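Complex shown without one protein chain; remaining protein chains in place.
Going in written order, the chains are labelled A and B, and every chain counts its residues from 1.
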Amino acid sequence: MKREAGNFIHPLALVESLSVGSKTRVWAFAHIMPKARLGRECNVGEHVFIEDGAIVGNRVTLKNGVMVWRGVRLEDDVFVGPGVLFTNDLLPRSPRSPWAKKRYSATSWCLRTQVKKGASLGAGAIIMPGVCIGRFAMVGAGAVVTRNVPDHAQVLGCPAERTGWVSPAGAKLLFDDYGFAVCPITNTHWRVQDNGIRPVASKKKRHC
Amino acid sequence: MKREAGNFIHPLALVESLSVGSKTRVWAFAHIMPKARLGRECNVGEHVFIEDGAIVGNRVTLKNGVMVWRGVRLEDDVFVGPGVLFTNDLLPRSPRSPWAKKRYSATSWCLRTQVKKGASLGAGAIIMPGVCIGRFAMVGAGAVVTRNVPDHAQVLGCPAERTGWVSPAGAKLLFDDYGFAVCPITNTHWRVQDNGIRPVASKKKRHC
Partner (left out) sequence: MKREAGNFIHPLALVESLSVGSKTRVWAFAHIMPKARLGRECNVGEHVFIEDGAIVGNRVTLKNGVMVWRGVRLEDDVFVGPGVLFTNDLLPRSPRSPWAKKRYSATSWCLRTQVKKGASLGAGAIIMPGVCIGRFAMVGAGAVVTRNVPDHAQVLGCPAERTGWVSPAGAKLLFDDYGFAVCPITNTHWRVQDNGIRPVASKKKRHC
């Protein structure tokens, strides 16, 4: 893919990758390495760093200071808040130290982290390596995510625990006593099923 | 207000605002947007970002990497430690995603955060949107502030809880059994009143 037309690259940004989608904006002091891939209509804040091997989808928002390492994949419509920290190494040592050289001579130290479509990561959240964050999940500011997050889950704290469910619009769902819920922003209906939530088709709305 | 004389702007900083007070220093790789307002005698560390609509008072210290968003107001003499994260959106989603476009078409998503005169925010503190931090309060390093902080309160932890009271000089007050306290730096006297602390006028020092 060639760098598409219609980008905005701030004159003080450093964009080396040719794989940047159309209408994507990159702000000052950000750096996108040659082998990073970035989709369309993204907004890349100041002081962001996207490493070789990182993959970023379409319409993703990266607020200032975010670093997207090799091994990290962000799907479409993801929001990454300011100062969110991704990681890719569970046992980090300085790679040139005599005790660590061997481990870093292969690439198996680098774990893969995935953030699925439409999820949001609040300011300063820390994502441990190898974790998968589900579709439309919302990670609270300052949370430390140590294991997978289900689709639509709201998680908070250190280590992050589930505290509710959220809709694609971002609102926390309000439940009745029967396990049915409504999104206060979009007025869509949801119910608990299989340890997660599912939309209730509008024609099948409960009568009671 | 025009940009006043006597500023120091590092050659690698990007200062677009004309509303920067005298004797303010701005260091490398920092960016102050055109409609941000910044007072006199401030010190703006490297990699700081001040967004359009943010308001910063006089003699404020912003350590490296701080981002001051639209909706955030810092009064005079505030200290913001390195990596402190402000926020202005309680339900963040990527604004160009199909589910979020409507919410971001108005400006009501942007909450206002205020830090009052002389308060300090320790390294890496996270300030939730809409919070007010009182005069001379001290937020501990790494605290996650989820609700208003009283004047002079010291708060720590996640979520931040009050653990003591501090004087304008920054010292934790030492209390006697009668609710009277002294600042170990300035030797001023204080007492508890109305769920807060008040200075004890020097002439009215207790006799017992």
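FYI, contacts are C-beta pairs under 8 Å (C-beta built on N, C-alpha and C of every residue); 3 or more make two chains touch, one makes a residue touch a chain.
The structure displayed is predicted, hence computed values, not measured ones.
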Touching residue (missing chain; options A:Cys158, A:Val182 or A:Val200): A:Cys158
Listed residues A:Met128, A:Val166 or A:Ile197, member touching the removed chain: A:Met128
Contact residue for the chain not shown (choose from B:Arg37, B:Arg59 or B:Arg93): B:Arg59
Contacts of chain A with the absent chain, listed as residue ranges: 14, 29, 31, 47, 49, 65, 67, 83, 85-87, 91-100, 102-103, 124, 126, 128, 144, 158
Chain B, residues in touch with the chain not shown (by the definition above): 12, 28-29, 41, 43, 46-47, 59-61, 63-65, 76-79, 81-83, 118, 120, 122-124, 138, 141-142, 157-158, 166-171, 185-186
